[in-house]
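Excluded from the complex is one protein chain; the other protein chains are retained at their positions.
Residue numbering begins at 1 within each chain, and the chains themselves are lettered A and B in the order written.
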Amino acid sequence: MSDLRRIRIEVNGKNHECDVETRLHLADFLRHQLGFTGTHVGCEHGVCGACTVLVDGLSVRSCLMFAVQLDGHKVTTIEGLGSVQALSKLQQAFHEEHGLQCGFCTPGILMTLVELLKENPFPTESEVRDRLSGNICRCTGYESIVDAALLAAKRIAEGDSK
Amino acid sequence: MKQSFVGVSVPRKEDLALLTGGGRFVDDLKVDGMLHMALVRSPHAHALIKNIDTTRALSLPGVHAVVTHAELPDTFRDKPIPLVHPNTAISQGFLPYVLAKDEVCYVGEPIVAIVANSRHVAEDAVALVDISYEPLPAISDCKDALKPSAILAHVDAKSNVAARVPFKFGDIDAAFKDAPIVLKESFFQHRGGSFFMECRAGLAQYDPMLDLYTVHLGTQVPHQMKRFYMDLLELGDNQIRVIAPDVGGGFGSKAPFYPEYALLPMFAEKLRHPVKWVEDRYENFVSTFQERDQYWEVELALNSDGKIRGLRGSFIHDGGAYLPRGLIVQWISATTVPGPYVMPAFSMELISAITNRVPTSAVRGAGRPQAIFVMERLLDQAAKKIGIDRAEIRYRNFVQPDQMPYSVGLIYRDGKPVTYDSGDYPACLSMALDRIDYAGFKKRQLEALSKGRYIGIGIGNYVEGTGLGPFESVTVRITTTGKIFLYSGAAPQGQSHHTTLAQVVADQLGVEPSQISVVTGDTGSISLGVGTFAARTAVNAGSSAHIAAIEVRRKILSIAASVMEVSENDLTLEDGFVSVVGAAGFKRSFKEIAVIAAGIPGYSLPPGVSAGLEHTATFSPAQSTYSNGSHVAEVEVDIETGYVRILRYVVGHDCGRIINPKVVNGQVVGGVVHGIGNALFEHIRYDDQGQPLTVHFGDYLLPQASDVPRIEVLHMESLTSLNPLGIKGAGEGGTLPASATIISAIEDALSPFQVKINETPISPQRLFELLGDAALGRTK
Partner (left out) sequence: MKASAFKYHDPHSLSEALDMLASLENTIILAGGQSLVPMMNFRMVTPDHLIDINRLTALSSIELHENSIKIGAMTRQRDLEFSPLIDTHLPVIQEALQYVGHRQTRNRGTLGGSLCHLDPSAELVAVCALMDAVLHVQSKNGARDVPINLWGQGLMTHSMQPGEMLVGITISPWQGPHGYSFVEFARRHGDFALVAVACLLRISANGTISDASLCLSGTDSSPLRVTSAEQILIGNKPSHEVWRAASEEAAKLKAINDPLISQKYRQHLARILSYRALEIANERALNSQGRHYE
């Protein structure tokens, strides 16, 4: 017998009202109930960071929150960053620097960097690496990700911020 | 012709979808009526199954099926998972059933399969299955497994040896007799597992109207998976389609056919619902194949100038409880030992042991890192004993460029003699040593020492057999709408094949890579294929793409010349048109040419034209082509804590012709970081009863961004004549010598303390133990 709750949640600027099973975590809710499959599930114990989203602008591990906790809150996922026709500066930098290979960890990494670049527009390489230490990538060895982050920072600082 | 794309860092075609949340990994796929599978897995490393009661599980609302071995279909109930590489040397090759019958032999072995409305409910049902076991003693460590009175891993086993294989060439007795220098060393090596970020997953659908099973599988080898399905489920060629969508990393462990995969189409047909299974991370630790342990005992005989006379020894490989992957990794380990060095005589015995742990198979590097570690550590020891520089001893033993092609004397896993086709090993090492200023290191080391800092430098060289056969398929097709398609049996998990293969074809057809649609990993789109593993795709699919594109180009020119009544030599291809040089208006579009090649019903094709503006190539290499590289690393060791920091890491790399430099660099850097994990962090531990102690990412440490330095990669391109573009594989080279290099550097940093390190990974605690009182540092 499921325990259901109705929640009102804003995702990428749009309001949703849904009934959620209370044990459903936020990542599964976003992916399977709302169809935002961009956020990925890599470990379900809060280490790999693939599931990172922004809740009220702050990065969180969506596998460690139950969807029911998000009633009245705002979530930003990778789908809210840009589109194929209009990549954000951060996404564009990743494309130019080969900042992804299999792409599975990428959404979590992008959300982590969105938060970083908002608070620290001029991060050093070391600061980028420290902030990314909560996101595991098995493909790239991180270097191209760091280069993409630094390039994005430069461009965001130069032009309109995104 | 326009610019060449091969050799250019073309931004990836794969990126836009992945960067915007539009990736299509198996768990992203949703089909109406989809159900979810979960498994009951053995909690025992070794036990007999006495009884399974599924009553409670079956009565849970939302549960659609609960299946044990007894309820599997006739076609595969008693058919074990096939052995992928038969080898006459295998004396006891235990193979698992899809679901365990009456004996379980590792923690994690699947016993009962449950399908329910959601994964949540399926897991609820897992908890309601009642199984009574008779636990049996288990054997955990592979060295212990070979002791005379060892517990047997299987009830029916005669011993814990799956295979013993000797590898020999030259006169090993003469090599050791009267050898001025003989070293004897033992090594323990552990390589953990693949630990891709996306766990294994599959989604099976059965369409009764088409009588077709479609399985989306996170696999590296969809065509091989189709063959397994045809065999196990007794299906016809037109009844099963396997598709690898976006796959989040494979690293070797998504190549095997796993028991769970057989269950999905079975359930889809039985229940008339699509059925999905997504491995969770706990399952990943206990059921995805790993690479794990090897114990080596070796001796190296040298002349007093450091030249190798011969190497002999044996090693024990932890094969785990079953051997569906045969002896691939073990064989590669044995045949990689000589590496880039002249080895006059060699004798190695491979012993593949059976243990009560999850099976092992290839993980990026596939047994080569272990062989390289042995050779490189021995050379370090030899240099020390003789009193010559560690780089110098390598130079004295390298196979020289003028000795190419060089026959090592062993048979590689591809069944062919190990023959290095091209490469300049001394130049590659020099390139790396110069970049890191090896010559100036002694001075840096002494300066650091004067300030109480311990830094060291290490070297590791490798040769890697790449571009493994038998072939890879590529169809290049220009359709009657004028659009260009490339289909391939390659099945990428991040290696950027869509981009690199498009680059190769673009060069021949005079278009941009963005104008080519690439479809990989779909058995429905191309009938033959092998898959993406073992650094084989650029060589095989790249060559096939090249050959197919050349043939399509030839057809375009031939048809156009005929239709336009000009000489082929006067024609050029650009942007989807074939035009007369210097008369740009006199042209035909690819669309028009394709329509001609498709023929007009009732009419014969023009003379000399075969049907369709397309060609399928299955380039088949005569043998593997050998990449090589040299790694040099500087590290600092905090002797008080045992913490190792990598200060600099330089890679000298030669993979022949590079299609896309950024892609290759990404492979190398990613590989090095995996290797850093193998050297310093990654260890899967079991207790002596076969219980896994490492079952989550808190205990299994993957390298993080803050743990690794920038990796400096320098390239040489020694083209091979074994394929038309001169390409060699690049996917694993970064990983291969990393452990050897880093451990060599650590040992060098600790040389004031006479510490010898014959193991990998090495932890801070282990360094503390090896340092003894020296670790007290300032607190002494």
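Throughout what follows, a residue touches a chain if its C-beta (ideal position, glycine included) is under 8 Å from a C-beta of that chain, and two chains touch if they have at least 3 such contacts.
Model, not experiment: these values are computed from the prediction.
Though it is not drawn, the left-out chain touches A, B in the full complex. Among B:20, B:558 or B:704, the one in contact with the hidden chain is B:704. Among A:44, A:79 or A:143, only A:44 touches the chain left out of the display. Although one chain is not shown, part of chain A still touches it, namely residues 1-3, 5, 22-23, 25, 28, 44-46, 49, 52, 55, 58-61, 63-66, 68-69, 112, 115, 130-131, 133-134. Touching the omitted chain from chain B are residues 118-120, 123-124, 127, 280-282, 640-641, 643, 681, 685, 687, 693, 696, 698-699, 701, 703-704, 706-707, 763-765, 768-769, 775-780.
FYI, only the chains that are shown with their structure count from here on.
Chain A and chain B, compared by their mean Cα positions, are separated by 29 Å.
Chain B contributes residues 9, 11-12, 14-23, 25, 27-28, 30, 120, 194-199, 246-249, 251, 280-281, 493-496, 662-663, 665-666, 669-674, 696-698, 702, 704-708, 710-711, 734 to its touches with chain A in the complex.
Residues 21, 23-24, 31-32, 35-45, 47-48, 50, 77-79, 81-84, 87, 91, 94-98, 100-107, 110, 128-130, 132-146 of chain A touch chain B in their complex.
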